[in-house]
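Below are the structure tokens for one structure; questions will follow.
Only one protein chain is missing; all other protein chains are in place.
Our next item is chain A:
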Amino acid sequence: MGAITTINRKRADECLSLHTPSPSFNSPHYFYDRSNQIDTHIAKKPRISNIQSAGKLITSAHSVVPRLRQYPEPGKLRREVHAPCRRKGFGLLSGGLKCEDSGIQEKVDMGNTLNKILRKYAEARDNAVSVLRYVGKDKEVIDVEDEPEKEDVISKGWGELEIVEDGNEIQSVVSDGNRVPEGVEAPESGAIQAASVEALDLTNVENAAKVFGSMSLGFEAYKKLLHNVDAYYSPRLSSLDSEIKLTEAQLQFHQSLKKQEELKNPGEDLLREPFVVLSEEEEREVARAFSNSNRRKILVTHENSNIQITGEMLQCLRPGAWLNDEVINVYLELLKERERREPKKFLNCHFFNTFFYKKLIGGRNGYDYKAVRRWTTQKKLGYGLVECDKIFVPIHKEVHWCLAVINKKDKSFQYLDSLGGRDFQVLRVLARYFADEMKDKSGQEIDVGSWELEFVEDLPEQQNGFDCGVFMIKYADFYSRGMGLHFSQENMPYFRLRTAKEILRLRAD
């Protein structure tokens, strides 16, 4: 019995060590190294416990190794014959050691739990012994396999047995305790391990039974068992490894995807363009134009649209001011010119001026297509609205600017309000206008009823009471680039300066 118990304890040790995770757990060689350690360490353990005195051993955990050298090689110990059983001790040790850091405390706890477990042990020992001795009896074996909990009890019993029978044994367990908790409590001991432990217990019982049946020499059997364990674990480990790698790769992929999305799909270069920092010279120019001495002066005249911008008008681009329609109209003209300059880079768009919508709904009976019928002739524009991907319609509401878009590309009517407002009327009017326009200009009948009326929701919104005009022209700017609306309130001061610069130079970039 003594032999069995010590063996059991060693088994437990080994199991414990096997299941003890360490930071290098992921490395494929981990198990190999680990099992080597276990090999020598466990084999020597019983000797220590027999020879060392209790008082010394508590503190001697670290000095064990040199002393161990005196002892014979593990292979020569016959006791190892029963090595496989130790595995069962794992439940005890892992359970008992979790909460203990010092050997002394463990000892005390062991003593406390001893009484409680003693009864269980008596039963368990009977069971265990019968299992071990009568492996041939299917009944017994099946019992063990079917009831892993019972098995735990058994192993606990064995663990305790050592302690009871031999005071020295306690010491050895204690010295184990000193060493083991680091591993047991290591952060990496996760759910996976716990799960695998359970599974392993079952298979180990099988293994143990087999080994007991056919075993002749302990070391050989032990090796075999180790091999079994390795065989059981290494594929699992490697699969876990690859799983971890896969997950990491996925994580990286998602992160990069997120970054890309933030930086806009077409790439960084395109996103940089709308945010080019103004040079000092340009800033000075803008500051000069904003000065009050230029209020009455006509700063620029846009020839094609015959719009004259005076200093007073441009001052609406100073921070905190409301945008007036002249500035917006000029800017939209510049956007159109930009698109004509580089048709490949920008979507084919038409920008109505701020008067259009007013005129369209300003008839005596409200909607009046005839009033604007001649606004969009082929002769006048040089192109037809039919060809355009997007048609931008600035909407002025009392003191607020918003933007409506006839999105021919996606067959939808969009409404963008930097304050998050919604106006079905605008979209209905535009739908009706577009149908009339298509019918009038190209004879096409378009079923606008099937087009989507969309209130764009994930758009940058203004956080104050004066920036809506800037938001509106920037919605148009970014949309005509074919980009998402990648800006926010923070960019507004910059956009104001930039717009002023672009108007002064009569060139939008």
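Basically, a residue touches a chain if its C-beta (ideal position, glycine included) is under 8 Å from a C-beta of that chain, and two chains touch if they have at least 3 such contacts; residues count from 1.
Note that contacts and distances are computed from a predicted model.
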Record-based protein name (UniProt) of the chain missing from this complex, from "Rad60/SUMO-like domain-containing protein", "Ribosome biogenesis protein ALB1", "GPI transamidase component GAA1" or "Proteasome subunit beta": "Rad60/SUMO-like domain-containing protein"
Residue, one of A:120, A:318 or A:359, that touches the chain absent here: A:359
Contact with the hidden chain (one of A:271, A:286 or A:307): A:307
Listed residues A:325, A:339 or A:477, member touching the removed chain: A:325
Among A:398, A:458 or A:490, the residue in touch with the chain that has been omitted: A:398
Absent-chain interface as seen on chain A, which is shown: 305-307, 316, 321-326, 329, 352-356, 358-359, 362-364, 372, 374-377, 380, 396-401, 418-419, 462, 465-469
